[in-house]
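Since the structure comes first, as C-alpha cells, the remarks are kept for the end.
Of the protein chains in this complex, one is absent; all others appear in place.
A and B are the chain letters, set down in written order, and residue numbers restart from 1 in every chain.
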Amino acid sequence: MTTALPEDRLWHLFEMMLLMRRFEESVVKMNVENHFTGHYHLYIGQEATGAAAIAQLEARDTITATHRNHGHVIARGAEPGPALAEIMGRAGGLSLGRGGTIHLSDPALGFLSTSGVVGGSISLGAGGAFARKMKKDGSVHMACFGDSALEEGVAYEALNISSLWKLPIVLLCENNSADAWDKSRGGYTSLVHAANDLRSIPGAMGIPSIRIDGTEVDEVHAAVAEAIAHCRSGKGPMFIEAMTRRWAGSAPLWPELSTGVTDLKMATGEAPMSGEHKAWYEENDPVLKLARRLLKTSPQAKDRMWELDRKAIARMQAAEKFAIDSPMPAPQTALEHVFA
Amino acid sequence: MAEPRILTYREAVLEALFEEMRANADVVVIGEDVAAAGGVFKQTEGLFAEFGANRVIDTPISEPGAFGMAVGAAMSGLRPVFEVMFGDFMTLVMDQLVNQAAKVRYMSNGTAKVPLVLRTTMGLGANLGPQHSQSFHAWAAHVPGLKIAIPSTPADAKGLWKAAIRDDDPVLIFEDRLLYTMKGDIPAGDHVLPLGQARIVREGRDVTLIAIGRMVEFAQAAAKLLADEGIEVEIIDPRTLVPFDTKTVIDSVKRTHRALVIDGAPRAYGVTGEIAATIAEEAFDWLDAPVGRLAGSNTPVPFSRSLEKLARPDAKTIAQHVRAVLG
Partner (left out) sequence: MAKSKKPAAKSKIPAPKPRKPQPGTRQDSAAFLAIYRQMALIRAFEEAVRSLATSGLVPGLVHLCSGQEATNVGVISALEPRDIIASHHRGHGHCLARGAEPNLLLAEILGKAAGYGGGRSGSMHVIDLEHGNLGTNGIVGGGIPLACGAALTARARNSGAVSVCFFGDGALNQGLLHECMNMAAIWKLAVVFVCENNGYGEFTAIDDVTAGDSIPARGEVFGIPSKTIDGMDVLAVRKAALAAVTKARKGGGPSFLICNTWRYGGHHVGDKQDYKDDAEAKAWRAKDPLPRFAAWLAKHHGIGARKLSNIDQTVAAQVASAVDAARRAPEPDSSALDRHVYG
C-alpha cells in the first residue's frame, strides 16, 4: 500500500486542488455571462491527479497536455488571471488571446503546448523528452493525455520511439472513462478500445506502467515519484494510468456545473449530499475527499480550510476582474507572431 | 405540384443522406460520434436509429486508419460517407486521401474506383481557435483525382450531396458549420445537382464576384450595400472547385469586364489565385481592371473574437474591394 503523505504536503496539494476547482467554476461563470463563446473542457474531477503529479516536477522539467488542460496549467503555477484571460480571448491572456481554452499553455513555465488534436500531447511530449535527454541534466518531460489518445496511431509511434531511445518521459494517461474501474474487455464506456487493460499498450513497447486511483493524492504522488525517479535515472519512460470517474458536468457536449459550485460544507456534513449526484459528492469528488481527510487531522483544520477557500475565491475574483478588464487584442496586432 | 419546402442546411444534408441510404444499401456513414450520438453538430441525427450499427459506424479516434478503411471499403464495393469532425483533422487523413484514394483509379488504369464522400467542416467564426477553424479546400483541390464541393445553401447542399454520393470518384464536401442553421427552399423530388455547374446567385452588370462557401452569403450582403450606391454586382458560386465551371465564370466576366474572387481561407497559394489566373488567361481582352482577390489572412485562425473576425472577409471588406476593382 501507498504510504500516506505528510500532513503539510496534503494541505499544500489541497490548496492547489481548490484553486483548480474554483478556476473551473469561474470559467463556467464567464461563459454563462457571455464573456467568451466557443467550446471548452473542464478538469473537474481530476484535480488530485494533476495537482499531485505536477507538484513534483522541477522548474527545468517540461509538460504537454491536451484540450482538457486548465488544471494542468494552473497546477504548474500559471497565474489564474492571464490563464482566464486567455480562455476569454483577451490581450492579457497567456498567449495574447490567440490560443484560447484548448491551447492554454505557458512556455515560460516549461509548459510547451497543449494540443487540441487528440494524441498530440504524446508525440510533442516525446520531442520534449528528447530535448530533456539531450540536455543530460536529469530533467524530465511529463505528457498528460486522455484515454482516447491511445486510439490514435501517433501514440503508438511516440511510445515506440520513447521506449527505444529511453526518453525521460512520464506518460500520464488520465483515464476518465465513466466507471472505468474493473471493466472487462472493451468495457471502457467513453473509450473505443479493444484492449481490456490500457497498460498492455506501453507494456507491448517495453514500457513499465502503474495503475492508480486518480482521485487519491497519495497514490498519484507515489506513482509519479517513482516514474520521475525512473526517468531521471535514465531508465526510459514510465506510464501511469490514473483512473477517475467522468464528472457529470463533462458528460454532455457542453460542460455544465451540474454538481453545483463546490460546497466544502459537504465535507463537514453541514450541507446535505443528496439527489442524483450523491455518489459523486460522497465518493468521487477528489476535493471533497481530501477535505474530509484533512478535517479529521485537527480541530483547527476547518478554520484553515475555510481560510484557504476564501483565498482561492479571492484569487479567482481578482482573476475574473483582470480578465474582464483586459482588452481584446488590438486589430493592428493581427498579423503578429506568425513568424519570428 | 408539391409545396416548396423550407429546410435548414443541416436538415437538407440529412435528407440527402436518408434518401441515398434508403435507395442504396452500399451507402454507409463512418466517423467519430456519428452513430447514437448523432454527430457533434447533430449532422447525422436519426441515421443510426434507421440504419443501425452496420451502416452508421462509430470509430475510435483513429482518423488515419478509419479513413483508410473507408477507402478500402470503397474499392471493394461500398459507398462510404466518411466524416472528419473538423476540417483541421484532414491533416490526419492526408496520406490515405492523397496517396491512396486520389490515385486508385489512375493507378489501376480505370479498373478500380473509390466512390466515397469525405465530409468535413470549414470556416471560422465560432471561437474554436487555431486547431478547430481551418479551411483546407484549396489544399485538397491541388490533388488530382479528388473532387471538391462546397455547398452554400440548403438546396445546393442537398443536390451536391446526392450527386457526391452517386459519384464514382472521391468527393470532398466542405461545410461551413455556421451555415448549418441557414434556411432555404428545397426543390421537390430527386434533387441532384451535377458536379461542375456553377450557380449565378445574382445578376449584375458592373462586376463579377466569384465567392466560395459562406462567402456567397457575405457577397450577397455586400451586393445590397453596393446597390444603394448604384453598383450592380453579379455573384457566382462555383459550387464545386473540381470540376470547375470555367465557362459560367468567363461568360460573366465577359459581360461585366471586372472580377473579384473571394474565399475565406488564407490567401497565399489559395483558390483565389487559381481562379483569378484562369480569368486573366481566358478573358484578358475583356477585362477593364486587374482581377481582384480577397481572402483570409495569412495567419493561423486566432481564438479571440476581436482578431478572429479580421481573419476572413465580410460584407464590408467585400464592398471595399469591389469599389477598388471599379476604380
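In the analysis below, a contact is a pair of C-beta atoms (placed from the backbone, for glycine too) under 8 Å apart; a residue touches a chain by one contact, two chains touch by 3 or more.
Because the structure is predicted, anything quoted here is derived from the model rather than measured.
Novice: Tell me which residue among A:112, A:155, A:248 or A:290 touches the hidden chain in the full complex.
Specialist: The single option touching the absent chain is A:155.
Novice: Among the options B:28, B:163 or B:283, which residue touches the chain absent from this view?
Specialist: Only one listed residue reaches the unshown chain, and that is B:28.
Novice: Can you work out which residue in B:168, B:203, B:229 or B:288 touches the chain that's missing from view?
Specialist: Of the listed residues, the one touching the omitted chain is B:168.
Novice: Which residue numbers on chain A touch the omitted chain?
Specialist: Residues 151-157, 159-164, 185-186, 192-196, 200-201, 203-207 of chain A touch the chain absent from view.
Novice: In the full complex, which residues of chain B touch the absent chain?
Specialist: Those residues of chain B that touch the unshown chain are 25-26, 28, 54-55, 57, 59-60, 62, 64-78, 80, 95-96, 99-100, 103-113, 144-145, 147, 167-169, 243.
Rule of thumb we're sticking to: only the chains that are shown with their structure count from here on.
Novice: CA centre of chain A versus CA centre of chain B: separation in Å?
Specialist: Roughly 38 Å separates the two chain centres.
Novice: Inside the complex, what are the residues of chain A that reach chain B?
Specialist: 36-39, 89-91, 93, 97-103, 115-119, 148-149, 151-153, 192-193, 253, 328-331, 333-335, 338
Novice: How about chain B: which of its residues touch chain A in the complex?
Specialist: Contact set of chain B toward chain A: 40, 58-65, 88-89, 92, 126-132, 297-300, 302-308, 310-311.
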